[in-house]
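Here the complex is missing one protein chain, while the rest keep their positions.
Now for chain A:
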Amino acid sequence: MNKNINNMYPYFFLIPAILIYGTFFLVPTALSFFYSFTWWTLTDWEFIGFDNFIQFFQEPSLRIGFRNTLIFAFTTMGGKVILGLALAVFLTSKIRNKDLLRSIVFFPALLSTIAVGYTFSSMMHPTKGVINTILSFFGITGPNWLGNPDIALLSVAMTDIWKGVGIATVIFIAGLMAIPTHYYEALKIDGGNALQAFWHITLPLSRPAMNTVIILALIGGLRTFDLVWAMTGGGPGFSTDLLASIVYKQYAAGFFGLSTAGNVLLFLFVAMVAFPIFKFINRKEVDL
């Protein structure tokens, strides 16, 4: 019987998936490990060992990508976790209009990153932009958001948080709704206040949702390309260049081997950040 039932799940059902996923994702990924060690013109290649990687770690304009990528990924992750959790707590409380507010917060997630990038870079114009005009109304002189190399990366990160916080909020809302209400009732009977409820019930029991948000935000942040491309193009200087935009620049300049090496570094970077966190949080996950 058991043998027969397995015939109902033939392996050839996997063939279309293997063909497409294999050809268009797995094979190029495997090839990139080889070509990252070459001087490559697409028609011709020459094996040069670790030269591409050495160049990546020696040239300041390339090396800065690592620092920026880490800052960007962790800033946006932190912002999405904190704001997302705060919004979720607010939007699961007994307020009216919460459906409308949830929709408003979530909608930016559906918009194209490029459109959002162009809109925010116009709003961040140093003299006439909407953000600084509003700030000057309160007597604050706003900075040159995208023109100042010290804060440009954070300005891009803030835009990313604006666009992505809705997804984090929705995930947190799902997590909070899964917490049984009798925990809160028990705490109330014992005389606990709202802060204690948040600290001792909401925070620990929203761990699974938080882990999901952390993983999604970190992977997304490490891979970001289009937002930087639309807002700053990596400038001023190289102050907002992320690994993914460096990969594009090297590709556009015709340095295919170097670009592929950057791609491989990006894989390793994502894996190095994602896998340990993945393992760590799976170990510590609390069951409801």
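FYI, a contact is a pair of C-beta atoms (placed from the backbone, for glycine too) under 8 Å apart; a residue touches a chain by one contact, two chains touch by 3 or more; residues count from 1.
As a working rule, contacts and distances are computed from a predicted model.
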item	value
Missing subunit (named according to UniProt) among the choices "Carbohydrate ABC transporter permease", "Pyruvate dehydrogenase E1 component subunit beta", "Cytochrome-c oxidase" or "SRPBCC domain-containing protein"	"Carbohydrate ABC transporter permease"
Full-complex contact with the absent chain, from A:A73, A:L146 or A:V270	A:V270
Candidates A:G78, A:P108, A:G147 or A:P236 - the one touching the absent chain	A:P108
Those residues of chain A which, in the complete complex, touch the missing chain	4-11, 13-14, 16-18, 20-21, 23-29, 31-32, 35, 40, 42, 90, 94-97, 101-108, 110-116, 118-120, 122-123, 125, 128-130, 133, 162, 167, 170-171, 173-175, 208-209, 212, 216, 219, 223, 225-226, 229-230, 244, 247-248, 251, 256, 259-260, 263-264, 266-267, 270-271, 274
